[in-house]
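Only one protein chain is missing; all other protein chains are in place.
Chains: A, B and C, in written order; residue numbering restarts at 1 for each.
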Amino acid sequence: MKRIGVLTSGGDAPGMNAAIRSIVRCALHEKLEVVGVLRGYDGLINEEIRTMDHASVSNIINRGGTILKTARSAEFMTREGRKRAMDVIRKNKIDGLVLIGGDGTYRGGIALTEEFEIPCIGVPCTIDNDLNGTEATIGSDTAVNTALEAIDKIRDTATSMERIFVVEVMGRESGFIAMQVAVGGGAEDVLIPERKFDVEEMCHDIVEGNIRGKISWIIIVAEGAAKGEAIARQITDFTSLETRVVVLGHVQRGGSPTAQDRILAARLGAEAVGLLLKGESGKAVGVVSDEINIVDFEFAVRKKILETDKIYNLMKILT
Amino acid sequence: MKRIGVLTSGGDAPGMNAAIRSIVRCALHEKLEVVGVLRGYDGLINEEIRTMDHASVSNIINRGGTILKTARSAEFMTREGRKRAMDVIRKNKIDGLVLIGGDGTYRGGIALTEEFEIPCIGVPCTIDNDLNGTEATIGSDTAVNTALEAIDKIRDTATSMERIFVVEVMGRESGFIAMQVAVGGGAEDVLIPERKFDVEEMCHDIVEGNIRGKISWIIIVAEGAAKGEAIARQITDFTSLETRVVVLGHVQRGGSPTAQDRILAARLGAEAVGLLLKGESGKAVGVVSDEINIVDFEFAVRKKILETDKIYNLMKILT
Amino acid sequence: MKRIGVLTSGGDAPGMNAAIRSIVRCALHEKLEVVGVLRGYDGLINEEIRTMDHASVSNIINRGGTILKTARSAEFMTREGRKRAMDVIRKNKIDGLVLIGGDGTYRGGIALTEEFEIPCIGVPCTIDNDLNGTEATIGSDTAVNTALEAIDKIRDTATSMERIFVVEVMGRESGFIAMQVAVGGGAEDVLIPERKFDVEEMCHDIVEGNIRGKISWIIIVAEGAAKGEAIARQITDFTSLETRVVVLGHVQRGGSPTAQDRILAARLGAEAVGLLLKGESGKAVGVVSDEINIVDFEFAVRKKILETDKIYNLMKILT
Partner (left out) sequence: MKRIGVLTSGGDAPGMNAAIRSIVRCALHEKLEVVGVLRGYDGLINEEIRTMDHASVSNIINRGGTILKTARSAEFMTREGRKRAMDVIRKNKIDGLVLIGGDGTYRGGIALTEEFEIPCIGVPCTIDNDLNGTEATIGSDTAVNTALEAIDKIRDTATSMERIFVVEVMGRESGFIAMQVAVGGGAEDVLIPERKFDVEEMCHDIVEGNIRGKISWIIIVAEGAAKGEAIARQITDFTSLETRVVVLGHVQRGGSPTAQDRILAARLGAEAVGLLLKGESGKAVGVVSDEINIVDFEFAVRKKILETDKIYNLMKILT
């Protein structure tokens, strides 16, 4: 192992830069050469590669986004595309890859390692916290806090105007962000893909609350559970009360990473380099109980079960 | 003048609480009694009134929303409603009113002072900064900074993913927030109600930029100029490039007020009380060139002209 | 168990209010009566007690500080003081206490439960994260992020002015905050009570770095390890380079709690009420590996070992 490559792929997440910094500097410390691959797997295919030194990653620890940029690659989904990627890897004498991203990124790693002889290690970096083998993915803590700050602001208006707000947060298949901000934001209810939900029942609650004088509501909706607009319309149709919708959208992907995300990035980046040096491949790093945890890509991408009953009930008790 | 009332009306804005605090404490300092009217003009009609003392406004200077709550009142729009409001004013021995809000709030004040003998002074508090007679309204600086922080986050993703983002900000009739955040956020373009805009021309720019390698764009849209969704669709139709939409919505109304908004609230609240004591009525307070400025309600609500050519051109040069 | 009391004691920490909210509402949900004790153990002795209902804890989830206020009590350290406290507990028919705070708060609980028949459960709430039996204490995540944001700002100036900054953070006996922000902030070095440190060696590094052109440094100092001023003077004496000192101080205790701290507060508050109902006493709640963990007060207050070698070395590699 003389020369490694690092790439970020899929949706960007806060802390990707901190992870790149850790990987590059740890690799240099181990006397490895490091190249950065731009635009994820697409850039690998197109040989968008640049040498990284110590200074390449200066002053990025606190910045959102990724200096290596990211993309989703249709071509890499094909056997032909991956073959071309592998040609670039060989041509550039890359002996191992660190893949920073989520589910899709790891699946790319699975395909690559199954078909070719190139060691790949994954670093979990996605706002959805939906990978197995780690209690937290890099970026999820920041995304939750960003959404929470927005909800705190919405609460000011909801209370002052006495209105019902439906706030749509990210999470196509995962209710992680939604559940966290619902509890943290003191929301009145939350809809997530992992739980059946009865909008009509909620509307009954709203009407009853209204009679008791409770007029301001915040309802969190994970984008994968429903459209915020649709839920708001249902509520208005049923209760005749005015509703307002906020779709937080991509604001949740950006911003300076929290301490937790930066420290996680530092630790997991270092670990990934260490695993490559040990000759490992097809593994993802993670943290469980504050200890490093290593799992196979296949396990990491398996549907993560989010236990929600207890926390949902607690949320309802607390509102 | 022995006893004054204070109310907040219309859309809430950051700094309303700081204004209430200033009015209450300045009035108490002048040995006046003060009552707070809940829910704006609606609460006036319904006699939702409570006595305010020094402690009533403790620890609110930094809080968004309004402790007096706010509402839009259909009943007050009728002569009958205003008559009932005036009965409540008389019954509660209120000798003068401070009205905190925007355009609609002031129009309420105009109707009230024209029809009855009750002195009213307005304090400009709206995120749109669309009142005449003041360089800034309380709340507009905070709203602009809140939107700007969101745009900074979006920029992280826009740059990393190399996408076109359309960001819809508040401003039904005013492009103030949109223009400020476009310049402050380094946006590529901005659509506001005050300017004609050629979407097709912008699409040409995008295509040309794309050829030169400029792929990430942020386009700000004031809600009064167009729907963000519609503009995004037009861009995609024309350029075949992917777009993302963010609608910042009510997040912009909440949050802790900036220093400027708090200081403005302190000064203008004090001035409003002073005017009532001097026997003035039908006036709005404001600040011009860092000096207090007093104008008639009628002037304050006249359509404010936002000069945009120079600043728009500067924005285009800077991108 | 019909009626419980809740108090906050010792230094305040972000999330105390969120914990109070959880305890009060969970207790009410279980049909318990709840009283809040003001000013910690001092307020207990002086019978500063007020009944808490659902509305008593509205809109506090996102606020720093504690609505119950906090104090350090000299009198409670005496047997006589505790006897008086117990008299108040009996007089007010309080059947159990939830004690929110850190080390000193728990020691109060130990004394109380040893001497009298009053069930006490502890909720860990301290910025230092220095209690055993829990991976995180409520407030520590917020404090770390607050300090980190300050360090990000200092980095702007340190880089622009090319200066050496010594930043003193909180932590009298614990280097937790210092270590976290050193790694998260990309600091060049860190002094904590848990590690021997050779200032002269660091000065040699600085001089050598200076020769290579590295001129801006950020050095984190936990208040328990050294005075920031003293370290800065040593550096200047040794290297003849200018230094600047920042003492972050009590800023680290305040502010709106992070999502993690709020969710932890929600969960641990609920658990504390549950334990009282089960007849438990002399225990502290906590979280390990995202699961609730319950330990004796005696174990909780035992000196927590902070493993620092690995993370310190990583920090040095990454700078």
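The rule is simple: a residue touches a chain if its C-beta (ideal position, glycine included) is under 8 Å from a C-beta of that chain, and two chains touch if they have at least 3 such contacts.
Remember, predicted model here, so these are calculated numbers, not experimental data.
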item: Chains shown that the absent chain touches, full complex; value: B, C
item: Which residue of C:R107, C:R155 or C:R262 touches the chain not shown here; value: C:R155
item: Among B:L97, B:A111 or B:V183, the residue in touch with the chain that has been omitted; value: B:V183
item: Touch criterion as defined above, residue of C:G5, C:G36 or C:G255 at the omitted chain; value: C:G255
item: Residues in subunit B touching the chain absent from view; value: 21-22, 25-26, 29, 59, 61-62, 135, 141, 144-145, 148, 152, 155, 159, 180-181, 183-186, 256, 258-260, 262-263, 266-267, 270, 288-290, 311, 314-315, 317-318
item: For subunit C, residues in touch with the removed chain; value: 8, 11-12, 14, 16, 39, 63-66, 69-71, 146, 150, 152-157, 159-162, 165, 244-255
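By our rule, only the chains that are shown with their structure count from here on.
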Connectivity without subunit A (remaining chains kept where they are): B | C
item: Centroid-based (C-alpha) most distant chain relative to subunit A; value: B
item: For subunit A paired with subunit C, centre-to-centre distance based on mean C-alpha positions, whole Å; value: 28
item: Touching two or more other chains - residues of subunit B; value: none
